[in-house]
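For this view, one protein chain was removed and the others were kept in their places.
Letters A and B mark the chains as written, and numbering starts fresh at 1 in each.
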Amino acid sequence: MDDHGVADPDRVPSLTPEDWLRIYRGMVLIRVMDERLMALQRQGRIGFYGEARGQEAAVVGSAAALAPQDWIVPALREAGAGLYRGLPLRTYIAQIFGNANDPASGRQLPCHPGTRASHYVTMSSCIASQLPHAVGMAWAAKIKKDNSVVLGYLGDGATSEEDFHVALNFAGVFRPPVVFVCQNNQWAISVPVAHQTASPTVAIKALAYGFPGIRVDGNDALAVYGAVKEAVDRARSGGGPTLIEALTYRVSAHSSSDDPSRYRDERITETWRARDPIVRMRAWLAFQGFLDAAGDERLRADLDAEVRDAVAAEESVPAPPLRTLVEDVFAEVPQFLADQLAEIATLPRQKLGGAHQ
Amino acid sequence: MPVWNIIQAVNDALRIEMRRDPRVVVLGEDVGKFGGVFRATNGLFDEFGPDRVFDTPLAEAGIIGAAIGMALYGLKPVPEIQFADFIYPAFDQIVNELAKFRYRSGGQYPAPVVIRTPYGGGIRGGHYHSQSPEAYFVHTPGLKVVIPSNPYDAKGLLLSAIRGEDPVIFMEPKRIYRAAKGEVPEGDYTVPLGQAKIVREGSQVTVLCYGAMVHTVVEAVEKVAAEGFDPEIVDLRTLLPLDSETVLASVRKTGRAVIAYEAPKTCGYGAELSALICEKALMHLEAPIARVAGFDTPFPYSLENEYMPSPDRVAKAIRDTASF
Partner (left out) sequence: MLVSARPPADDSLFSLLDDDGQVRPGSRVPEVSDELARKLYRGMLQVRVVDERMMRLQRQGRLGFYMLSIGEEATHFAAAALRPADWIFPSYREPGAAFWRGYSMTDYVNQLFGNAEDPVKGRQMPVHHSARWLNYVSISSPVGTQIPQAVGMAWAAKISKKDDVALVYFGEGTSSTGQFHVGMNFAGVFKAPCIFFCRNNGWAISTDQKHQTAARSFAVKALAYGFPGVRVDGNDLLAILAVMEDAVARARAGEGPTLIEAVTYRRSGHSSSDDPSVYRDPNEPKEWERRDPIDRWKRYLGTRGLYSEALEEQYRKEINDEVSDALAHAEQVAPPAVETMFDDVFAELTPELEEQKRYLLSFPRYVNPHGGS
């Protein structure tokens, strides 16, 4: 697909119009959610937020290539992939508020969702530490012969970490059904990808591990879907791992705590805003006759209402109960932790955590 | 004298030392153009340029390993680990390499690297932006561990650390990075490592603390002082080498000790302080030693203020200990 949404019909992966519309819906949901939640963050109603703006095609196009039994091991910006595959929106918003409805009892920073039911693993803030986990899960799937594939996400900055190296090396040696999707959004907070590695691409790094590396336009949902689908099919049939580099751009800041104008030329950002994956996808859908302007308006309005409803419902939910402080450290609460809890049980309650810097 | 916060004080110390000593270089994630995610290295890239201030790839083991190599070559690297929570990928380089280089080479290869890292909770950072891992490093022979609680000490201690010949883990209390303000002399001065400071003299109970917890303790002490209690507050400033003389003299005087730290209680630094007091001043004790610490759970997000020792918890420990 070019920047205007024109694609060679012979190269478009075969999916039904409903499938493509579902992908588009997933992309728009991310955008609507990002806009709404960033506004909440600026109003001081949530502590932290990390947008995926401009990366919606990479997030949803890749997740759409998975089968229901497959797993996602995410990095920071793939909540949209979880939502696409059945992570309930309310659950995600509850996580962002860190309230009593959050399955993880408000233990982590916003944007760290995860439920076993949605096959979306709870992430760590530490970069790349998830990649060996993705390999291990896929290796287990291979041992158990259960026909699942694991999709491990990472950013371009993560390629510098030790965990990237050990994960991809193990993947090469043991050939588990794992697909690595690197969202190369060209910025790791303030460090551009050219200072992250001297290699010409991320994809070429696969050579060091003995499996294929593919570079794809990360703002083209059709291309991302096609590349990831091929890799997932290969992984499922025993053909081993693939590294996919989805080239995109972090058009917004790293997170609500960041200010990119301090370190980069925002004129370049503007050129990438012009390659907006949602605009391109909408144009393609319109060319195909799958979606008209009214339908698009309706979709946006529906999603906006859905997000507003979820926020309204979750914002008033109280903080997790105090006992959750000592639960889940171990399978059962040991006596010494129960004692520690008792020490504060009689004291007045503290306010919820302060503002994130 | 200007009134600065800890970030400004750290920034000033780095600038002074980089001007004074051309061997000093700064490296880390986002420390260059961006000036660090907390702005502690703000302006250094502009003043000293890309040959002294380096934005590195995202790899803590690379940052510390390379800093060690620079130190072996005669530079004075001051790497930053963006959050103490991210120091673990470099744990091997710190514990097995940095701490042991001098010793394992029979004194031939000292590696004076000063690792700056913001630590601690209270910024709503969840598991991975809140931890206090000082005990791992105090437990590693060959590392000095310094934790300032205010801008004056932050600058003076950092200058001492960089001018010293040993590796130092310099942990900066990020919760009070901006909140703790104080007068800081503009020029060059140092605060020697290994000297504690009596923040408040008192007769009844010694409260031992460091870093951000000093402020919590001060708040608690204001409460209990109004009730007629008279605690003495000791800010340790350096955990290793510890100023045990000051600690023990205070405990011998008051006969009581409360230890406040926000790391998990078990095997935290307070355990070491407690052991020291038991070994050296047991017969002076008139009450059991009390530890007020973080709980033995991973650091939580929503309930962080319940997790960290609050002024209420410290005040209760002071009352209980003083009235024992």
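The rule is simple: a residue touches a chain if its C-beta (ideal position, glycine included) is under 8 Å from a C-beta of that chain, and two chains touch if they have at least 3 such contacts.
These numbers were taken from a predicted model, which means no experiment stands behind them.
**Q** Quick one: which of B:Trp4, B:Phe34, B:Phe86 or B:Phe101 touches the chain that's been left out?
**A** Hidden-chain contact among the options goes to B:Phe101.
**Q** Any idea which of B:Pro133, B:Gly194, B:Pro231 or B:Pro311 touches the chain not displayed?
**A** Checking the options B:Pro133, B:Gly194, B:Pro231 or B:Pro311, the one contacting the hidden chain is B:Gly194.
**Q** Just one of B:Leu14, B:Val207 or B:Leu240 touches the chain that is missing; which is it?
**A** Checking the options B:Leu14, B:Val207 or B:Leu240, the one contacting the hidden chain is B:Leu240.
**Q** For the chain left out of this view, which of B:Leu72, B:Ile198 or B:Ala271 touches it?
**A** B:Leu72
**Q** Going by the touch rule given at the top, which residues of chain A touch the chain that is not shown?
**A** Its contact residues with the unshown chain are 159-166, 169, 172-173, 175, 195-200, 204-205, 207-211.
**Q** Which positions on chain B touch the chain that was left off?
**A** Those residues of chain B that touch the unshown chain are 25, 51-52, 54, 56-57, 59, 61-62, 64-75, 77, 89, 92-93, 96-97, 100-110, 141-142, 144, 164-166, 194, 240-242, 244.
The rule we apply is simple: only the chains that are shown with their structure count from here on.
**Q** Report, in whole Å, the distance between the mean C-alpha point of chain A and the mean C-alpha point of chain B.
**A** 35
**Q** In the complex formed with chain A, which residues of chain B make contact?
**A** It comes out as residues 29-30, 32-35, 37-38, 55-59, 61-62, 85-86, 88-89, 122-129, 174, 177-178, 265-266, 295-298, 300-307, 310, 312-313, 316.
**Q** Over in the complex, which chain A residues touch chain B? Could you list them?
**A** 47-48, 98-99, 102, 105-109, 112, 124-128, 157-158, 160-163, 188-191, 195-197, 257-258, 262-263, 319-320, 322, 324-326, 329, 336-337, 340-341, 343-344, 347-357
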